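Shown here: the complex without one of its protein chains, the others still in place.
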Amino acid sequence: MDYLTLLQVLDSTVRLATPLLLACLAGLFSERAGIFDIGLEGKMLMAAFFSAAVASVTGSVWLGLLAGIASSMVLSGIHGLASITFRGNQLISGVAINFLAAGLTVLIAQHWFSQGGRTPSLMGGGRFTDITLPFADALSGVPILGPTYAELISGHSILVYVAFACVPLTWWMLYRTRFGLRLRAVGEAPEAVDTAGVSVIGLRYAAVAICGLLCGIAGAYLATGLQAGFVKDMTAGRGYIALAALIFAKWRPWYALSACLLFGLLQAVALRYQNIDLGGFIIPVQVMDALPYILTVVILAGFVGKAIPPRAGGEPYVKER
Amino acid sequence: MDKMPAWADAFLVPLISLILAALLSALVILAIGESPTEALKLMVEGALMRSAGWGYTLYYATNFIFTGLAVSVAFHARMFNIGGEGQATLGGLGVALVCLYLPWPHWSLALIGASLGAAAFGALWALIPAWLQAKRGSHIVITTIMFNFIAAALLNYVLVNLLKPAGAMDPASATFPDATHLPTFQQMFSTADNPLFRGAPANISFFLALIACVAVWLLIWRTRLGYEIRALGHSESAARYAGISPVRIIVIAMLISGGLSGLMAVNTTMGESERLLMNATEGAGFIGIAVALMGRNHPFGVLLAALLFGFLYQGGAELALWTSIPRELIVVIQALVILFTGALDNMVRMPLERLFLLLRRTPKGPAE
């Protein structure tokens, strides 16, 4: 494998890791606040559709992004209603949201565009274009560093940079701000937050809303950045891989970045090569497909460092004496 | 005292949730410019007014009975088995191996063999998540989701690299030998002058599903194991006190659950397609969740809910055929049913409880 191929694989890794990373951070906010969310997949899918649909109708990708975020946040609202206000089962609510998105997107797509559950292909202003960072062309002549900068670091859509910027931002919010302190507390011991005079419900809704926002961006990136338009079930399990990455990262932002890059790399490799020949021993492509899930199970099993979720996760808060 | 009578909790809450889901679905149909009443009429005609329609409805219902029972048994042990999809996938593999590689003289023996194979493979696929949950506390919801994806990759590999006949294009196994073909309803119930269930896939495994309903009912409410499963589901600490091993019960309940999911493949792979296909489960593993929730984890309720979803599935197919409403409408309805009966049930229960409290208090006059 020559250096340019490597760069291309890594470049594709970055692109594929972006939606995972956004969804993973979305899940991080929600689960750190004690609300389990297996509905990341559905929210992304919903956002992917609405961003593509609105971008296609209006020709503006930014309006598309807004619509995607809004639709994802509506689903977040439903999840909040079920799991916070009505103290329902968060896992079941998440499952319902995934199906709701899977069904509604196709239903509406068919009704609006009559193209078999997809949106028209996006063109021009309907897509996020790649940004060439300053000096990318000028530096491309420099060996190693030049192509790295030009290929790998420069030349992504704005949402890729947003996603990567979200990592330090999330870390800072979580560990350096009042909101972060309260958010972490409400996922560990909501009764402590409540008796300290802070609204558990308010905090949890805020967390769920941020989760919706980030899932919205993730979905919009899928349909308007990574690809040009919405197709049925286009998230293809990314929400679950993001969930896996979240567990892999033990609910910490920087580790989430590494986990998403790792899973993105696996996807990139699986996309580029069918079977990988390791000196006579052939790894079938299906192994690459399954690897994120297998790794997550191994992590969950606690054989490689135990993943302990936030203590109050999944439990609705009921005031007790 | 309980806030409301048990019958209200068992029937009224799911019924109202179902009505809410139905109303919202009607709104969705309205929103895409179709008439809900017309749609319902089409669905009823297509699914229930002809024997062929019933043949499809019951075929789908068979799948949902198995997966619904699977989710229910796990729920009784307070395990949320979301891995029905993967377990059914593996069940299909079990069926295929049994049908392809063992010489069967007659379908009845093949049915027994395939059922054992399906249940064993399904159970096996549930075993690892169960063991990890019981022994290492790994959250079973996450592990079973992961195992769904791993199962899909595994089946893909097996079909493409091992089972696909040489020269074939699509990733599917060879067709099973004739001796393993199950009698369909058409063969069983048609007479020369009165053809019934023509072309419909419903087959003898529907009766297997009914037997499974009775067996699960006996298991849960009449056997020691069921008593222990429910006890563990209600309170792990109490179960430990009583000498019930949580590890043992979790593993057994999940094995039964996985086995039931796997059995679904007898209907699809052996009864219908007669060869192993990719995506043979068609999401039935997930519909089991809706069915179990609506059926309140009771086999009789599961049966009713499975019939309802069978109707929805077949009706939805009819809709897609005759109108511009895609089949995904059913996915939306399924989502709404899960949402209302599983996650928003308190939204229905809370006002009902208040109503019953009010009803109970008024005849006694003002409170002390």
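The first chain written gets the first letter, and so on, giving A and B; residue counts start at 1 in each chain.
Here is the rule we go by: contacts are C-beta pairs under 8 Å (C-beta built on N, C-alpha and C of every residue); 3 or more make two chains touch, one makes a residue touch a chain.
What we mean here is this: contacts and distances are computed from a predicted model.
Missing chain, UniProt protein name, picked from "Nucleoside ABC transporter ATP-binding protein", "Putative spermidine/putrescine transport system permease protein", "Acyl-CoA dehydrogenase" or "Electron transfer flavoprotein small subunit": "Nucleoside ABC transporter ATP-binding protein". Residue-wise, the contact with the chain that is not shown comes from B:S245, picked out of B:S190, B:S245 or B:T323.
Screening A:V9, A:L63, A:L152 or A:L181 for touch with the missing chain picks out A:L181. Touching the chain that is not shown, out of A:A192, A:A209 or A:A228: A:A192 (per the contact rule at the top). In the full complex, chain A touches the omitted chain through residues 175-182, 184-185, 188-189, 191-198, 311, 319-321. Listed for chain B, the residues touching the missing chain in the whole complex are 1-3, 218, 222-224, 227-228, 230-231, 234-235, 237-238, 240-245, 357, 361, 367-368.
Please note the rule applied: only the chains that are shown with their structure count from here on.
With centres taken as mean Cα positions, chain B sits 30 Å from chain A. Those residues of chain B that touch chain A in the shared complex are 28, 32-33, 80, 82, 128-129, 132, 136-139, 141-143, 145-147, 149-150, 153-154, 156-157, 160-161, 286, 289, 293, 324-326, 328-336, 338-339, 342-347, 350. Considering their complex, residues 38, 78, 81-83, 86-93, 95-100, 102-108, 110-111, 114, 117, 237, 240, 243-244, 247, 284, 286-287, 289-290, 293-294, 296-297, 300-302, 309 of chain A touch chain B.
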